[in-house]
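After the structure tokens below, expect a handful of questions from me.
Subset of chains shown; positions unchanged.
Chain naming follows the written order as A and B, and within any one chain the residues start at number 1.
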Amino acid sequence: MQSAQNQFTVKTPGRGVTDLTSRVQALVAESGIRTGMCHVFLHHTSASLMLCENADPQVLKDLETFMEQLVPDGSRMFQHDAEGPDDMPAHVRSVLTGAALNLPVAQGRCSLGTWQGIYLWEHRYSPHNRRVTVTVQGD
Amino acid sequence: MQSAQNQFTVKTPGRGVTDLTSRVQALVAESGIRTGMCHVFLHHTSASLMLCENADPQVLKDLETFMEQLVPDGSRMFQHDAEGPDDMPAHVRSVLTGAALNLPVAQGRCSLGTWQGIYLWEHRYSPHNRRVTVTVQGD
């Protein structure tokens, strides 16, 4: 077994999603590993990584609507608001959806389902530079 | 270190859970790997994999009740409903609970806690064929 590890930075547009699928697939291809695992990690606590439906952009909008109702910005239940009304909600969203994805590699690619895309979900209002590490292990 | 990767398909009964524990344990045993990691991956965005209490079936029923309140089917907040009132809720549930599990392998088995079972959670009303990949890496 062998491994490859790379980092890159994503400049997010503020709250919303960025599709990382092709960047991750390119790193898997570059690693030369045909069968194994690919791990994608986000070094932050106010954004997330997720797999989501990649065909109808409305899915991502509805997901945002859901999350804004579930974790209301500026809610009085939150006392940690040093960075604004989106500060604590961003941490809650990050805990609920996670900062890592682990994906099987088969035939030299992340073996995603037809409708699975890899997304970075920015939870803060303002644009941020987000650091991502991709580790591939296998044969 | 060595690895083994296998796929299988689960025919779900529609919304509800299917216990995958023994199928996953069988693949780990078959791999001959004694110590390492086992990764279980679902290639879909409207069903999930989860670890859940495996003793009292009421736990899984209460979990379903909770999720149906948290993400109401047919909610007017969702515009993506091409496949019915359970379409967008299924995607939200999938994001909240995840499509992958990573489990330690020790003494040739997934080292689960006494009450941990591996479940596929179908979020759509109708039966589906769900594709699962199991990757084992270790010694």
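Simple rule for what comes next: a residue touches a chain if its C-beta (ideal position, glycine included) is under 8 Å from a C-beta of that chain, and two chains touch if they have at least 3 such contacts.
In this text the structure is predicted, and so the values were computed from the model without any measurement.
For this homomeric complex the structure file specifies 3 copies in total, of which 2 are displayed in place.
Following the convention adopted for this analysis, only the chains that are shown with their structure count from here on.
To overlay chain A on chain B by their CA atoms, one rotates by 120 degrees, a value rounded to a multiple of 5. Averaged Cα coordinates give chain A a centre that lies 20 Å from the centre of chain B.
Chain A meets chain B in the complex at residues 1, 35-37, 50-53, 56, 58-59, 61-63, 65-66, 69-70, 96-98, 101-104, 106, 111-116, 137-139. Contact residues of chain B toward chain A in the complex are 1-3, 5, 37, 39, 41-46, 70-71, 77-80, 82, 88, 91-92, 94-96, 98-100, 102, 131, 133, 135, 137.
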